[in-house]
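Can you read through this structure? Questions will come right after.
Removed: one protein chain of the complex. Kept in place: all other protein chains.
In this document, chain identifiers A, B and C correspond to the written order of the chains, with residue numbering beginning at 1 in each.
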Amino acid sequence: IEEGLSFEIGSYAQTGVDLPEPKGGADRLGGLNRNNDIGLPGLSEPETMRHFVRLSQKNYAIDMGPFPLGSCTMKHNPRLNEKMARLPGFGDLHPLAPESAVQGALELIDTLAFWLKELTGMPAVAMSPKAGAHGELCGMMAIKAALEARGEAGKRKRVLAPESAHGTNPATAVQCGFTVENIPADKTGRVDLEALKAKLGDDIAGIMVTNPNTCGLFERDIRAIADAVHEAGGYFYCDGANFNAIAGKVRPGDLGVDAMHINLHKTFSTPHGGGGPGSGPTVLSEALAPFAPVPYVICEDGKYSLVETRRAAKAEGESAESFGRLTAFHGQMGMFVRALSYMMSHGKDGVRQASEDAVLNANYVLARLKAEMTPAFEGHCMHEALFDDRFLKDTGVETIDFAKAMIDEGYHPMTMYFPLVVHGAMLIEPTESESKRELDLFCGAMLSLAKRAKAGEAESFKAAPVYAPRRRLDETAAARHPVLRWTPAQKAEAAE
Amino acid sequence: IEEGLSFEIGSYAQTGVDLPEPKGGADRLGGLNRNNDIGLPGLSEPETMRHFVRLSQKNYAIDMGPFPLGSCTMKHNPRLNEKMARLPGFGDLHPLAPESAVQGALELIDTLAFWLKELTGMPAVAMSPKAGAHGELCGMMAIKAALEARGEAGKRKRVLAPESAHGTNPATAVQCGFTVENIPADKTGRVDLEALKAKLGDDIAGIMVTNPNTCGLFERDIRAIADAVHEAGGYFYCDGANFNAIAGKVRPGDLGVDAMHINLHKTFSTPHGGGGPGSGPTVLSEALAPFAPVPYVICEDGKYSLVETRRAAKAEGESAESFGRLTAFHGQMGMFVRALSYMMSHGKDGVRQASEDAVLNANYVLARLKAEMTPAFEGHCMHEALFDDRFLKDTGVETIDFAKAMIDEGYHPMTMYFPLVVHGAMLIEPTESESKRELDLFCGAMLSLAKRAKAGEAESFKAAPVYAPRRRLDETAAARHPVLRWTPAQKAEAAE
Amino acid sequence: MRYLPHNDIDRQAMLKAVGVSNIDALFEDVPADALNAKFDLPDHMGEMEVERALGGMAAKNRAAGAGPCFIGAGAYKHHIPAMVDHIIQRSEFLTAYTPYQPEIAQGTLQYLFEFQTQVAALTGMEVANASMYDGSTGCAEAALMARRVTKKNKVVLSGGLHPHYGAVTRTNLELVDAKVVQAPIDVDASEDIASQIDDDTACVIVQSPDVFGNVRDLTPIAEAAHAKGALLVAVVTEAVSLGALKSPGEMGADIVVGEGQSIGNGLNFGGPYVGLFATRQKYIRNMPGRLCGETHDAEGKRGFVLTLSTREQHIRRDKATSNICTNSGLCTLAFTIHMTLLGEAGLRKLAMLNHEAACKTADALAKVKGVEVVNTSYFNEFTLRLSKDASEVVDKLASEGVLAGVPGARLWPHDSEAHNLLIVAATECVTDEDIKTFSTKLGEALS
Partner (left out) sequence: MRYLPHNDIDRQAMLKAVGVSNIDALFEDVPADALNAKFDLPDHMGEMEVERALGGMAAKNRAAGAGPCFIGAGAYKHHIPAMVDHIIQRSEFLTAYTPYQPEIAQGTLQYLFEFQTQVAALTGMEVANASMYDGSTGCAEAALMARRVTKKNKVVLSGGLHPHYGAVTRTNLELVDAKVVQAPIDVDASEDIASQIDDDTACVIVQSPDVFGNVRDLTPIAEAAHAKGALLVAVVTEAVSLGALKSPGEMGADIVVGEGQSIGNGLNFGGPYVGLFATRQKYIRNMPGRLCGETHDAEGKRGFVLTLSTREQHIRRDKATSNICTNSGLCTLAFTIHMTLLGEAGLRKLAMLNHEAACKTADALAKVKGVEVVNTSYFNEFTLRLSKDASEVVDKLASEGVLAGVPGARLWPHDSEAHNLLIVAATECVTDEDIKTFSTKLGEALS
């Protein structure tokens, strides 16, 4: 059953809520009353329920099957976390309630901060970034503030990042007023240390490196990289998107990192929710800690309080030179509760085991798929396995076709065409949530697809998906003539 | 993706819960410790989630589309009710907590009782029946107890019920030690009053009549029927399954009823949940009220208390001759909360409007489908529209084929082959929850199916359903060689 | 009204299509003076108002989780994993109908099949049905079934049977003129129930752990019953006990009925709960209630259907084995999910934690002056004999925030011998601090 837009099936008179009748007479709106129609149709409650349930059934989700999206880390989302986040003491708490009324909330933020600092081996953490990219911004802002404090902000404008970096890295650097240059990769898919060194100088603000990197590989030279950058007077920003491969095993603080954001929705399983909300607390080294954003929580004699302005920060800690404020309130509290619930449930042993299982699962997939597919690099991987499209050579099947064919097998495609350093990349991250049974089924389906591609069945790949709610969608047309909203004219058309 | 049984995919060592380690040493089990294997596999939490989500996706549900099941009343289930039932003060309340700790729960039961008595115009209600059929049992037990009190239980053993009655009616009567005889119907689908009168006598315990009846028709002679039965010394049990057609419009107490159960899950929308739990409070007339079961709630000076035994009932009300106890505790409290939430949300105006809309929707469907289908009786209907299979004559399509073809159109079939008084019955109850838009789509699909059947497409009807998770299932084989559980032997087989 | 999709334009259009000018024309068969009655009830309310009204009532109750809770006697406070309540609220489960159209109800049917298998395994029986309303009604149905199977008339109730189960069974059995023999209250499991079994006995009904918490060996009773051609009906009110105790099936029970609330289901002030009902394969056509069976579809794929409906009221009408029409569908699902999460390993551990909590609680309370622990064996529940009426003690402790257990007078109000008894349950939810608070306050109440 096709489900129309609410704008097509609702009416302006209908409503799905019952409210008391206004008494009338009140009008202190300064003469700015709304007189026109707004254009918002309503639906009764049963119609609304059915509308959204029907829409939901057009989605794929981790609760339905594997989501082997490399670099995206789609793992199990425990419902305990949802329950905890909805406790009235958290879910129904006003961000500007007096400190005396929010002691438990501040305690929770402080407790989560402790876990994050302990797991990363870093001395400080900024909790307010609202998502991973916001955390990157936070880290790069701290670097900029540190450079300013050193009087070198005007001089140090260059930031280096590998070509394989997430797009957010260069975008963030630019948003901070830096320019970005690529660091070349070596043959093993890792940063070319010598080439990096050649780019360093006294105009370097810092580097942005993901580790494990987006090829699913650990940067072997990580300490040498950190040392070289530090020696050149720059800072080391680590993109923490792949922290889930090493959490509980390795502390980034032991590797020379100055700042790293943590995607709570990846590593600590707060749900992706179709694209958000995320949460990106950012751990900071001693060097960067003084520049952390406001607000933050402090605790004295068991009483928690908030430092909410730069001036207050300065008054509180003498070296504090907070770079300012990232968001209106305290960050993604709802995500904090979920992440802490997840962490406490795992404990240090479980976090470690989860990382180990994630790496084991990726290597198992790598080992099994090798039979028909072409790994991009030699050797083992960390939490994700990267393939290129060599195995599809001359088959007429491209990476995107392979991906869409997976849909017809009941799977969400892997990440495709990323990282950019590999031709027709296919990046597979099973996560620790997949059982051996699920992985065996998945690998079986992948191997069978690869064989079919090689057997000359390109046509069926080009036609895929066939069994999805929609066949392939025309993204070019969407971008060429953007239709970003429904308009009443469409309703009239539909009625014709 | 086919989902195996948990017994096939789980293992005895796996568990999806984390519990503290027992300290060991405690053993006061009287030497009756369990030593053998139990045979219960476990799954990790992510596997469990996926197992049940995948299973759920093989179900049809009211939140997905219409469920036009006559006599079953599948209407919208508001989520507010679920939320209310889960308030710790209700959901986490022990049935044997002291009265001082459950005053709000007793108040809720008393408040719901007030609504039910007011809506039915009856002076008393027994709240503890656990389902509709249990409510019937309660009503018939009260009748038996009343006959006993009159010293006529030995003599009055006959109960009359229309052929169109729900199967529970005769089954209940027999469970109370009565025998059952059919009352014939007249040509309009209603009780034949003269034929009924002819069967009355001083051996009559009572009658069981559904009103509106299962043909979707209101028993025009309802008062004459009640009078005749009362004159003969019998009682009038009304099956309240179809109360949803008249709630807020008509009070059964005004029609001469002595007892009637109320299906909270039908009329007041507590969810069906794939077959239960139900809840069947039973209203009682002055004549039957003294025989109501224990426990029940009384209120004095704003303090609520429970009467829990027959002796206590006798002590509390001098005429009380409670027939005893129906269930361990106080009835389906979780359903009470939901039903009261529903009732308060509707109010008397909403309950009335819901009944009117339910009747309007059924008549609208009747009016539209008449074009291609054959109504079983002339004239308007109440909340459900009954068709027979005359329109399928000579098409080779039977009622069951028509029903299964509806599945391929995206609909749950209507009730079929019930009531028994009509050949190849199709009983359609849209309920008040369906919008005109949904009804128009539904009627369009039904008319198109009827045309296709007449156009000689019997083969496709016989093959239906094609687009369901399963093709037609062999119910005969299931009954002939009952396999009611998985056994380890099956696992071994599957592994081969 | 937010639940009603029509507006008045829709209604007018539909009335027109139906061919009447107003809605009451469709109610023409209703006696005119009975139509459009007046009701002394409020008009519709918004969500916020309903939440306030019901929230106010809820706030007047003391939830089991609000503090120390030691109440059991047929309903138990356990911790339920969050996922259970999440899944049962999925639209596809919550708002589905009875699976009479199996092609689009395989979700419900497969979990029922899993449930039946779990219950059979747990009770040590060959087969189980898809659930009864609760344990107590299942008990009455078991007695009725025993009469059908044996064609005998007498039913013997142990003195350790939960008195509410006894009352429900009596109410149902007396209707069909069965003879019900109730043994006297048997606090310490010393009765000789076997001696009550005679040639006219259809069944003997024995609970273990019994209502006082005693663990009873059913083997000799089963032997005695079978020797007379009677059946043994075993009752289990605490399903978690089956993770630690020998199953009734192993001890020779013919029918096992149980209350499944402890697995997956909240206390809910007594309902909805989920009745477990298991028996031997040979009796399946005499069973009450819904049964799910395996079969295959037209393409040979495995599938599940409701089966043996020739026992049921909707087919057999006055010849049915029972009038039961629903099962406890959603509670069954909660049971199945929780049991799947637990698995054998988790269930055993959970049972052991319960037993340890009870042992610890009993040891602490035994030290209180005026307290005697009655039991020599128990699982997670035991009985105290206090130096005064237990009801007073319970009321006093409730006013201090401790839910102390079930006083004898609550279950046997007319039997003063029982009034000093206090039935105390301790589950995995009980903390050391709860035990300490309880024993301290109990000591104060008894001094």
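Definition applied: contacts are C-beta pairs under 8 Å (C-beta built on N, C-alpha and C of every residue); 3 or more make two chains touch, one makes a residue touch a chain.
Predicted, not measured: the structure shown is a model, and the values here were computed from it.
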item: Where the missing chain makes contact, among the chains that are shown; value: A, B, C
item: Absent chain, residues of chain B that touch it; value: 11, 13-20, 43-47, 49, 53, 78-80, 82-83
item: Interface with the unshown chain - residue positions in chain C; value: 2, 47-48, 51, 79, 81-82, 86, 89-91, 341, 428-429
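Keep this in mind: only the chains that are shown with their structure count from here on.
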item: Highest C-beta pair count, chain pair; value: B-C
item: Where chain B and chain C are represented by their mean Cα positions, the distance between them in whole Å; value: 19
item: For chain A paired with chain C, centre-to-centre distance based on mean C-alpha positions, whole Å; value: 46
item: Rounded Å distance, chain A centre to chain B centre (Cα mean); value: 48
item: Chain A residues counted as touching two or more neighbouring chains; value: 18, 44-47, 49, 53, 78-79
item: Per-residue multi-chain contacts in chain C, two or more chains; value: 1-5, 44-47, 49, 81, 83, 91
